[in-house]
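All protein chains but one are shown at their positions in the complex.
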Amino acid sequence: MSSDTTGPGADVRRSLYETMVLSRTYEEAILREYHADKGPGFDIGKGLVPGEMHLSAGQEPVAAGVCAHLTTDDAVTATHRPHHFAIAHGMDLDAMTAEIFGRVDGLGKGRGGHMHLFDPATHFSCSGIIAEGYPPALGMAFAFQRRGTDRIAVAVTGEGAANQGAFHESLNLAALWKLPVVFVVEDNDWGISVPRDQSTAIPSNADRAAAYGIPGERVEDNDVEGVYEAAGRAVARARAGDGPSLIEVHTLRLWGHFEGDAQGYRPELAEVPEHDPIPRYAARLAEAGVLDDAAIEQVKKLASERVEAAVAFAKSSAVPDPSDALEYVFA
Amino acid sequence: MTEVPFPVMSQADPAAVGILATWYVRDGETVGDGQLIAEVQMDKVDMDVTAPVAGTIRLSAAEGEEVTQGSAIAVIE
Partner (left out) sequence: MTITDTTAAQATRRLNTSKAMVEAIAQEMRADPEVFYLGEDVGAYGGIFSSTTGLLDEFGPTRIIDTPISETAFIGLAIGAATEGMRPIAELMFADFMGVCLDQIYNHMAKIHYESGGNVKVPMVLTTAVGGGYSDGAQHSQTLWGTFAHLPGMKVVVPALPADAKGLMTSAIRDDSPVVYMFHKGVMGLPWMAKNPRSIDVVPEGDYAVPIGKANVVREGTDVSVVTLSLSVHHALDVAEKLEADGISVEVLDLRSLVPLDRDAILETVGKTGRLVVVDEDYHSFGLSGEVVTTVAEHDPALFTAPPERVTLPDTPIPYAHSLEHAVLPRHDRIEAGIRKVLG
């Protein structure tokens, strides 16, 4: 049995793989449930999971690699494509799924939906407005710092968001006040249908970090261990009180921007599945002797059981009663 | 009887003139020691004036009036 002499240990590697498989299994289940009853044709408002759906297949390495360094006392603010981070950060899948299905036992009692998952138990929140998850992360970090803890906030956006004002304001303020934040940019090449080189004046947002006096690192190849290493450095910096860092990961959007996106604008579409990071990592771990076929099957089986239980929980939860639609506007 | 002077706000010009901007008390009212009684202004700088003693206050300047620094704006009996 061989093993790498550098990089994370076997336990960490297995854990990274398990997290990615759980996340992908979840997204495949949501994909199935979302499309099951949209027809005939595609009516976005129809079915058990109505509305927009932004799935994270292909981007699991970013979430797994970053969240491996966090506890549930650390905060994460995520995007309109939040599921992989929610899962990697330890959100309860039952309440999460019930919220995606719009049921009373959901995190937000059905009021938020898939882009507005709020979980106080894991200090997780997400927003459907591009880049606007960065500023609240500053506030969470501010509170943690003010209280003398070493807790941190991780703020996630896509590469398109790095051209929005909130991104720049947040980097400057976090750097200025040395807030314990890790800024994560998921560069999946596409801002819906616009490729990065048509939206961004420079090749890498990691280089933008220097403009704010903070370290910036770009991880290539959607490499979960590269993310793990870079995140480890950034998280350690933040916990030590040395301020924020930026990590940009070149990742892969395996599916459309949203479900229903035919992706006619994407010339490399046919080759995309070949770059799926999960089978690639499984093969790498198998070669390193960290996982064998039986172990891989077991990981998938456990993930499937957990996910299906969450889906069943969601489906068994009640649909919210319209009579309390006006509840919870104010505290 | 205690005079309440317009505060000295200009070291450079002893005869500098400012404005009695706001009275917080009315003529004949009882004031407490340290109570806010007026706001004055000189060259865009504002300053609060508090009562140096308790007693009955008699105002000797009107709101908006120009006053030479150091001269009385009120007396407290």
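A and B label the chains in the order they appear, each numbered from 1.
Quick note on the criterion: contacts are C-beta pairs under 8 Å (C-beta built on N, C-alpha and C of every residue); 3 or more make two chains touch, one makes a residue touch a chain.
Keep in mind it's a predicted model, so treat the numbers as computed, not measured.
S.K.: So which of the visible chains would the left-out chain be touching?
M.R.: Touch partners of the hidden chain, whole complex considered, are A, B.
S.K.: Among A:18, A:33 or A:132, which one is in touch with the chain left out?
M.R.: Hidden-chain contact among the options goes to A:132.
S.K.: Among A:166, A:272 or A:295, exactly one should touch the missing chain; which is it?
M.R.: Within the whole complex, the residue contacting the unshown chain is A:166.
S.K.: Which one, A:8, A:82 or A:112, makes contact with the chain that was left out?
M.R.: A:112
S.K.: Could I get the residues of chain B that touch the absent chain, sorted low to high?
M.R.: Chain B touches the missing chain through residues 19, 21-26, 29-32, 35-36, 39-41, 44, 46, 54, 63-64.
S.K.: List the chain A residues touching the unshown chain?
M.R.: Interface residues of chain A facing the absent chain: 75, 77, 106-112, 116, 118-120, 123, 125, 127, 129, 132, 134-144, 146, 153, 165-166, 169-170, 172-173, 176, 327-331.
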